[in-house]
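One structure is given below, encoded as structure tokens.
Missing here: one protein chain of the complex. Every other protein chain is in place.
Should a chain be cited, it is by its letter among A and B, assigned in written order, with residues numbered from 1 in that chain.
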Amino acid sequence: MLEFLLRVFGKNSSSSKNVAKERLRLVLVHDRADVSPQLLEELKEDLIKVISNYMEIDESALEVNLDTSDNMVALVANIPVIRMKRTAKRSEKIG
Amino acid sequence: MGEVIVITSGKGGVGKTTATANIGTALAALGHKVVMVDTDIGLRNLDVVLGLENRIVYDIVDVTHGNCRLKQALIKDKRFEGLHLLPAAQTKDKTAVNPEQMRELCSELAKQFDYVIIDCPAGIEQGFKNAIAGAEKAIVVTTPEVSAVRDADRIIGLLESAELRDPKLIVNRIRPLMVKKGDMMSMDDIIDILAVNVLGIVPEDEMIVVTTNKGEPAVLDNYSRAGQAYRNMARRITGEEIPLMDLEADTGFMNKLKKLIGFK
Partner (left out) sequence: MKKAKGSKAKTLFEQKEETDIMTGETPDIQNQVTEEMPAELASILDLEVGETGNRIEFEEGEKVPVPEKLSFKPLVHKDPWQQAFVDENTILIKRTVRSGQSIQFDGNVVVLGDVNPGSEIVASGNIIVMGALRGVVHAGATGNKEATVSAFKLQPTQLRIANHITRAPDGDYLSPDHPETARIKDGIVVIEVYQLGQDRQTKIC
């Protein structure tokens, strides 16, 4: 019964600890991404590798960024396509 | 060949020096040969926490610059035979030491001691780079606060890029009652976020202040809860498996009452 009382009086979802945790989670996603521009660069290269299996893209104009808005973090990629490839290399892989 | 362990945190004042003094002393109490190295040049503290400040003649800068032999700068602890301190310089320029010299120094110390414990300065600047240069293992100290955890995360990232993998975490200054009320992140909350292994958890403990005043680490006090926590950590470092402390035990009237009535 005491534990029940404790729960009623203490723990609820908007307790400051949960606020702290949520804020931390957000800030860390950003921090961790911010930490290494190399990581973003690597991601870019991998993206190019995968996408160029399907289409020809303008690699020099390719942009990859992490966007933080109020409540979420999004990966935003701007990839200018030059033209589609007719025979997707995918078949080669499968075959 | 001894182990070289750096104790670091990113954020200042979270308890690196206290952890170094206590873990070092506890390891020595277990019979190991230990040297604690203070790399906080210009803001040295480890000597006062250990009560050895009046014995300093040479310091780490003197050693790296060849003004004295390593042996001359090592200060013997007054309590334990195997415990030594290599103090930081207080009045010299903090750029006086570089990572290469630290690597050399650490490998020399590792030949003579079972454990080389390095107290790192706050921040991620030169002092941090020096402190981790010669280390093989890392311990990251944090408190259950947003700013400290965030800085710990940054440090863990930096340690990993310096090839110091799998750092161990100390969560310091936990207040069980606040955790219980949901007003402080628990160890689990922090692990959840940082995803590292835990070396130990330390409760907020007034005895830390009292023992620091006296220049005697809390591990020497059998009644200090924080002292107990650090003794456990020392044993974990030596490879023993010791369960984490139950911080909620004896944390106040409510708990005692609960025990009395038979909850738990």
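We adopt the following convention: a contact is a pair of C-beta atoms (placed from the backbone, for glycine too) under 8 Å apart; a residue touches a chain by one contact, two chains touch by 3 or more.
Predicted model, so just to flag it, every value in this text is computed and none were measured.
Could you list, sorted by label, every displayed chain in contact with the chain left out?
So, spelled out: the chain left out of view touches B.
Considering the whole complex, not just the chains shown, which residues of subunit B touch the missing one?
Residues of subunit B in contact with the hidden chain: 42-44, 48, 51, 53-57, 78, 90-92.
Simple rule for what comes next: only the chains that are shown with their structure count from here on.
List the centre-to-centre spacing of subunit A and subunit B in whole Å, with centres computed as mean CA coordinates.
That gives a centre separation of 35 Å.
Okay, in this complex, where on subunit B does subunit A touch?
Listed in rising order, the residues are 145-146, 149-150, 153-154, 157, 161, 179-186, 189, 192-193, 254, 257-258, 261, 263.
For the complex, give me every residue of subunit A touching subunit B.
The touching residues are 2-3, 6, 10-12, 15-18, 20-21, 23-25, 27-28, 31-32, 35-36.
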